[in-house]
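Everything below concerns the one structure shown next.
Here the complex is missing a single protein chain, while all its other protein chains stay put.
Right after this comes subunit A.
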Amino acid sequence: MAQAPDTPLAPGALEHELEQADSRSRWLLSLPAIVIITLFATAPLLVMVLYSFLTPGDYGNVIWKFSTEGWTNVLMQRDIFDDTLIWADAHLSIFWRSVKLSLITTLLTLIFGLPTAWFVATRPKGQRELWLFLVTVPFWTNLLVRTIAIQELIRAEGVINNVLIFLHIIDEPIQMMFTDFAIGFGMTYVYLPLMVLPVYAAVEKLDFRLVEAAHDLYASRWTAFRRIILPMIKPGIIAGSILVFIPCLGAYVTPRVLGGGKNLMFGNLIELQFGAGRNWPLGAALSFTLMAIVMVALVYYVRLTSREEKTDV
């Protein structure tokens, strides 16, 4: 680049020059992204790591004194009488509850989301945008408002119970609020679009000629779905499952409103430490534990599901 245009270049010199310039400009171009990621993703995480190793203050906040108490408290408790550490499974059981509810929610969003996505993807081209827009409409409303709308539907004097009583199908209102059902119902509703969108993208890309080929080769509709369609839209299903499962695991608004105070989920547990519990280090440690578990589970899940159909002939 610095050479005069008519200076003959050694073979490969120009390429080398270009390569250098290329890598230089590449760094320069990605600088804003690096700054943003550092600022908005890495820095808060580092603050959290730091907090998890400090001592809780009396009014929330932290005292700048090193302590591993936050981490040990994830699975253990100090006995109030003799100060020894004893095994405590309270957090663990809340975690399992969360995992269970999140898995059920993910499954439900898949059961409702797949046909929805299929329906949208098989509309004529001009209509799909409208249907997609309708799917995303709930996103335009505040999460709390949506959750309260669900509450309005399922509470004892809510719409569903009133209608059922009016139709004489039941005599007494069904207790739906403050149950796992309520949480699952609410989360399924809230996270359904996150399943529909990636699955839609996958179905839309689906080559329907392959389905025809399967029928041509004597596959019934169900077999064609299982052997051809499902493997082809699997990436969309995986993406949707991840997008639904992870926020479910950390959800706290929906479980709080619909589940009441008793049915804690992991998100509520963390929230509690930063609120009434006034134990920021424990909250930070719990957050990290969740993150680590999610990450390990994710890697395992993606590995497991992206394995190809094995050759057995």
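Going forward, contacts are C-beta pairs under 8 Å (C-beta built on N, C-alpha and C of every residue); 3 or more make two chains touch, one makes a residue touch a chain; residues count from 1.
Just so we're on the same page, contacts and distances are computed from a predicted model.
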Among "Phenylacetate-CoA oxygenase subunit PaaC", "Spermidine/putrescine import ATP-binding protein PotA", "Xanthine dehydrogenase family protein subunit M" or "Acetoin:2,6-dichlorophenolindophenol oxidoreductase subunit alpha", the UniProt name of the subunit that does not appear here: "Spermidine/putrescine import ATP-binding protein PotA"
Options A:Val35, A:Leu130 or A:Ala213, residue touching the unrepresented chain: A:Ala213
Residue in contact with the excluded chain [from A:Leu54, A:Val135 or A:Ile228]: A:Ile228
Interface with the undisplayed chain - residues on subunit A: 207, 209-210, 212-220, 223, 227-228, 231-232, 308-309, 311-313
